[in-house]
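Starting off with a structure, shown below.
With one protein chain withheld, the remaining protein chains of the complex are depicted in position.
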Amino acid sequence: MRDIARNLALWAGLVTVLALALGHDKPLNVLGLFIVSGLAVGSLYALGGIGLVVLYRATGVLNLAAGAIGAVAVMVAWQLVQWGVVAPLAWALGLAFGPILATAYGRGIAPRMAWREPVVKAVASLGFAFVLLGLVSFLWSDDPRKFELPTDKAAVVILGLRVTVTRLLVVAAAILLVIGISAALDRTRVGLQMRALANNRRLSSLIGIPITRVETLAWALSGLLFGFTGLMFGDLVRLEPAVITFLVIPCVAAAIAGRLQSLPDVLMGGLAMGVIESLLTLSDTFKSVRPIAPFVIAALVLLLMSRGRRLTFAGED
Amino acid sequence: MIALESLTVRFGGLVALDTVSASFTAPVSGIIGPNGAGKTTTMNVISGFLTSAGSVTVDGTDLMRLAPHQRSRWGLRRSFQREQIADDLTVEENLWAIADNLSGSRAEKRANIATALEFTGITAIRTKPGAALNTFERRLCDLARCITGDPRLIMLDEPAGGLTVEETARLGGLIGAIPGLGRAQVLVIDHDVDLIQRICAETLVLDFGRRIAFGPTAAVLADPAVKAAYLGIEVEHA
Partner (left out) sequence: MQITRSGLVGLILAALAILVLPMLAGGQWLKIFTSTTAFALAAMGAGFMYARLGMVSLAQVGLMGIGGWVTLRLNHAFNLPFEANLLIGAAMTSVLGMILALPALRMRGLYLALITLMVAGGLEIIFTAYQFPNGGDGFWGVGTSFSATMRRPFLGQTDAGFLRYALVVALLGFLLIEGHRRSASGRAWALIRRSEAAALASGVNVTLYKTWAFGLSGLLAGLGGGVLAGSLGLLDASTFRASESVLLFALVVVGGARFWLGAVITAVLYRVAPGLLNNWGVDADLALVFFGAALLHAVITAPDGLAGQIFGLFSKEAAHDRA
C-alpha cells in the first residue's frame, strides 16, 4: 500500500510539474481539456496494459496481438452497426470477439510453445497479430471510417470542464477494473490460483492447481480487455485496423510502467503517459513528437529497473 | 585453504544461508545436506552470483573483491547441476570458450586444453558437436572445462547427476585425481553419500541454511545430528 502511495505521488508529481511547465501561460480550462483528453487515452493504454500484465503473469505470454484482437472487435462492431444490427447488440458481439480470439489462441496455439522462453512466446504472438491484421485489412477496404457511441455526444461538467461521457466512461472503467481485478486476485480462489501460477508454474501444477482452467480464464479476461480497448480506441483515436493493431506498443509501455506485475502501477503509468502525451501539444518544440511520451517514459522506467541489477540470467523466469 | 566466514544470504524474508563458516584444507571436500539446505547457494556466493554478508577467502585472496567473470581468470571453475555444454560448439570449442578468458599464450592454452581432454579421456571426441554428446560425455566435457588452465578452486555441483553407477565411479576417480594435476582444491556437492565418502576428506553438512557439522567425512557422517537431518530421526536428548 505504501509503495502505491509513493508511486502515485511520483507520477502525480511528474504530471503536475509538466502541466505547470507547459501550461502556465494557458487558460485553465484549455489546460483542463488537454488533461481530460489525455486521461482518456491514457486509460486505454492502461487497460491494454492491464490485459497484457494479467495474461503475462498467468501464462508467460506477452500477447503482442492485443491490438490486433481489439481491431477485429471494433471492425466487427462497426460492420454490424452498418448492417443495421441494434447498436448495443453490435457492440456486444464485436466485444465478444475479444475473448473468443484470445482464448482460441490461448487454447489452440499457445500450448504448443508452453515450454519456450517468454521472448519466444511473445514473438509467436506477433504471428497471430499479423494473421488478424492481414485478414481484417483484406476484408475491409482502406476507406476512412468512424466508430461512434451515443456517449460521445453527451457530456457532463466536472470542475468547470466539459467532459464527454465516453471519456468519463473509459477513465472510470480503467479505475474500476484495476480495483476489481486486484481485489479478485487477492480474495477469490481463482485469483489465488492465478497468482500461484504467475509465481511458479511448475510447482503450481504439482500442487494441483487446474492450470488449463486458470489460464483459459486469464486468456478470456485479457481478451475482453483487449476487445474493449479496441472499441474505445476506434471511438477516441481512429478507426483504422493498422493503427489500432500497433497501439499495442504504448500499451506495452504502460505494462512496463507497472514492471509487468503491478496493476496499480500500470494504471498510474498509463494515465500519466496519456496526460503527458496530451500536454506536449502545448509545447511548440515537442508537439510534433508528442506520441513519443509513453516510450520515453517506459525507457526511463526500464533504466530505473535495471539499476542495481548486477547480473541477469536468461531462461527461467 | 578455502575460508568461508559467516556467509549470510537473505531472499526477502527467507534466510538461505545463516552465518555459515568453514575452512576447507583437504584437496577434495564435500558439501552435503537435504534439498534446499543452501549447498548450491553457497557455491553461488563463491561464484559471485549472489551478494552475501561475510567473506570468502581462498589462499589469502578475498574473492568478493573480484567481479564474477573475473574470478575465472583468478582460477575459479564451476560446474552446475545441469551440465552447461554449448550445443553449437564442439567439445574442443567448449574448452576454448573458457580458455579464451584465461591468461597465457595461444600455444599454452592449446596445451592446457589438450591436457584437460587427455585427463578426462575425451580426446577422441574433441570435434564432436555439443548437441551430439550423451550425458556422460557432457559431464566429462564439463569436468574438462573445469580443469583447463591452472585452476585454484574447482566447484562441482552434483557432477554425477544422470549417470549410471559405473559412470559415477569413473567420474569419482577422476575427481579424486584432480589435486594431483596442479594446485587446485575441489569442492563437491552431491547426494550420493558413497561418492562423497570415497573422494572427500572433509565434508560440510548444511540444513536449512545452517552448518550442522563440519570435519573429516567419516566422523561427520556418523554424527547423529546429520543422520537426523537426512533421515528425520529424532535426536535423543541426553
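Order as written gives the chain letters A and B; numbering starts at 1 within each chain.
As a working rule, a contact is a pair of C-beta atoms (placed from the backbone, for glycine too) under 8 Å apart; a residue touches a chain by one contact, two chains touch by 3 or more.
In this text, all values refer to a predicted model and were calculated from it rather than measured experimentally.
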| item | value |
| --- | --- |
| Hidden-chain contact residue, picked from the options B:Leu4, B:Leu63, B:Ile85 or B:Cys141 | B:Ile85 |
| Of B:Gly54, B:Pro129, B:Gly176 or B:Gly215, the one touching the omitted chain in the full complex | B:Pro129 |
| Selected residue (touches chain absent from view) among B:Thr51, B:Asn101, B:Thr135 or B:Thr164 | B:Asn101 |
| Options A:Ala9, A:Leu89 or A:Val119, residue touching the unrepresented chain | A:Val119 |
| Options A:Leu44, A:Ala129 or A:Ala198, residue touching the unrepresented chain | A:Ala129 |
| Interface with the unshown chain - residue positions in chain A | 62, 109, 112-113, 116-120, 122-124, 126-135, 137-138, 242, 245-246, 249-250, 252-253, 256, 288-289, 291-292, 294-296, 298-299, 302-303, 305-306, 309-315, 317 |
| Residue numbers in chain B that touch the chain omitted from display | 47-49, 68-73, 76-78, 80, 84-89, 93-94, 96-98, 100-102, 129, 131-132, 145 |
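In this text, only the chains that are shown with their structure count from here on.
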| item | value |
| --- | --- |
| Between chain A and chain B, centroid-to-centroid distance (C-alpha), Å | 47 |
